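Chains shown are a subset, placed as in the full complex.
Chain nomenclature is as follows: A and B, assigned in order of appearance, with residue numbering initiated at 1 for each chain independently.
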Amino acid sequence: MATPSYSAAELAERFGLELHGDGAVQVHGVGTLARAQPGQLAFLANSKYRNQLAQSQASVIAMRAEDAAGYPGTALVARDPYAAFARMAALFEPMPEYPAGIHATADIAADAHVDPGAHVGAFVSIGARSRIEAGAVIGPGCVIGEDCVVGAGSRLLARVTLVTRVRLGSRVTVHPGAVLGAAGFGLAMDAGKWLNVPQLGGVVVGDDCEIGANTTIDRGAIEDTVLEEDVRLDNQIQIGHNVFIGAHTAMAGCAAVAGSARIGRYCLIGGAAGVLGHLEICDKVMVTAMSLVTHSIREPGEYSSGTPLMDNRSWRKNAARFKQLDALARRIGRPERASED
Amino acid sequence: MATPSYSAAELAERFGLELHGDGAVQVHGVGTLARAQPGQLAFLANSKYRNQLAQSQASVIAMRAEDAAGYPGTALVARDPYAAFARMAALFEPMPEYPAGIHATADIAADAHVDPGAHVGAFVSIGARSRIEAGAVIGPGCVIGEDCVVGAGSRLLARVTLVTRVRLGSRVTVHPGAVLGAAGFGLAMDAGKWLNVPQLGGVVVGDDCEIGANTTIDRGAIEDTVLEEDVRLDNQIQIGHNVFIGAHTAMAGCAAVAGSARIGRYCLIGGAAGVLGHLEICDKVMVTAMSLVTHSIREPGEYSSGTPLMDNRSWRKNAARFKQLDALARRIGRPERASED
């Protein structure tokens, strides 16, 4: 692969940015503001790092107009330098090629349909009645069960499993190890033994969603588990059956959502946060890392649970007192109303 | 696949339920009480949803005798309508076929034994001295190492790994991505470097257990890691080496159990709950979601840890006070004994 190279002027034109300084400067890669080498593109999005500007070796830096004002080097001025950087950096990302066609080793059911423009890699299984649309990529080791759809331009990078009745929209990316459409955890106790409740629904994933490595999304019991468009799930997330996640919501790694919870649009769920089942969370809710949502949330805003980190000796003393909290409060008497939640 | 169809009278007879109303009504699928269409079977298990009965379009509804009393439509009366529904719904579940035989691509050790009545799918590896019993299903992409047993009628749906010395009983279901029998996390610090402690034990899984997608169960250090019969593990659970889990215990997604913990029978471990190592939990203990079990539990009942969810501003104020709790308590003096744990 020849390394691509672009001049600052080319980048300014291609991405609609304002050029400050020498447009002939060439960049052939990216770096952080602090450690970029000459020939690299960097960005300054947070003014807190402005003091790194003077020392930066980057040849071209994306930044806001106010930061570019006194900057003597080459700058590309953007209202959102991080987004501008993201678009430009994509020019330098080495992308594997996925030629159209089906690898000789793939095992495809007779009544499955693979578009001639799709790529199906080595050691892939595709089950009955499943459909792979144009431009889709099914990477090595993926297993697709029965009655699934992989929409146009969607990519299952490697070792992804779609168990059954999983329908992915267009341009969905699924990272390795993810399992979509496994049977939801539906059990009924019956004469002292567990009885499985059949999981007859599927999973519906909207356009432009991203599903992280080793994330699991169970299929619904009766109706479907649903992700609207542009939902972004990081790694190792667990989504229970019949969960509904609104468009543009993002969840960080190891978050877990129990069955039938309904999460709104533009929510941000922190890492290892939990959401109990059958709750509703409205749009634009942010839940901080490792918090547990135990009741429905009806107002946008930021929510938290947990206690602060302490040295273990202090923690032990304070944590022991947590067990006496109600008794202590009774001694003190009723607190003022104002500070209650 | 032709859609199966059953009359209410057929269902009543087949499942030993009492029929109220028109026995000739046909159902060919299932729905929720609120959204079922004509021709579908629904259920009413929780009297809280009784007000949905009047509007429900379901053709047949499983419910308790007291709910059926004034219901003008067709009801199937059961003491446990949810369990009755679960049994009936299985009639409508499309099941993939697993014909007996070994896929041409499978790679099976010369001294492994596969029963002629077992199904072995595409891209499966089976290692030395392993045994696959009658009616077992080894789905596509599974890897079975050395000295494993997959009991009669057990199903590894796809991309399951049994690393080594894993013995599954009969009718065990393992969902995709699960890894059983990886080396336990046994380390000794030796001259400033970690030394691996060999993990010589195995994993023993009883009849009728279910292991969720991407769940991991490590093999024992010296003795085995053990699940008794009918243990139900949801997705993304981590079970450390030498853990023992009693029969009929169920754990929700993302729970984690550290090495050598011993959990009783009929326990319910909530989602993302943790159990420290070398503890004992007696029978019939329920641990709520995201709680951490830090000491042995000797009395049946429900246990919890954690703090309530609050808006972030309130949470910050209260959480900061948690660090002063011991000092505050000292000021107040000794609380009454009654409210302590």
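Everything that follows uses one rule, which is that a residue touches a chain if its C-beta (ideal position, glycine included) is under 8 Å from a C-beta of that chain, and two chains touch if they have at least 3 such contacts.
These numbers were taken from a predicted model, which means no experiment stands behind them.
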_Of the identical chains, 2 are shown. What's the total across the complete complex as given in this file?_
3
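We adopt the following convention: only the chains that are shown with their structure count from here on.
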*Give the rotation angle, in degrees and rounded to the nearest 5, that superposes the C-alpha atoms of subunit A onto those of its identical copy subunit B.*
120
_So the centre of each chain is just the mean of its C-alpha atoms; given that, what is the distance between subunit A and subunit B in Å?_
26
*Okay, in this complex, where on subunit B does subunit A touch?*
29-32, 35, 80, 82-83, 85-87, 89-90, 92-94, 96, 103, 105, 121-123, 139-141, 157-159, 175-177, 208, 210, 212-214, 230, 232, 234-236, 248, 250, 252-254, 271-272, 289-290, 306-317, 319-320, 322-326, 328-329, 332-333, 335-336, 338-341
*Any idea which subunit A residues touch subunit B in the complex?*
105, 107, 123, 125, 127-128, 141, 143, 145-147, 159, 161, 163-164, 177, 179, 182-183, 185-190, 192-200, 214, 216, 218, 222-223, 236, 238, 240, 254, 256, 258, 272, 274, 276, 286, 288, 291-295, 299, 301-308, 310, 314, 317-318, 320-328, 330-332, 339-341
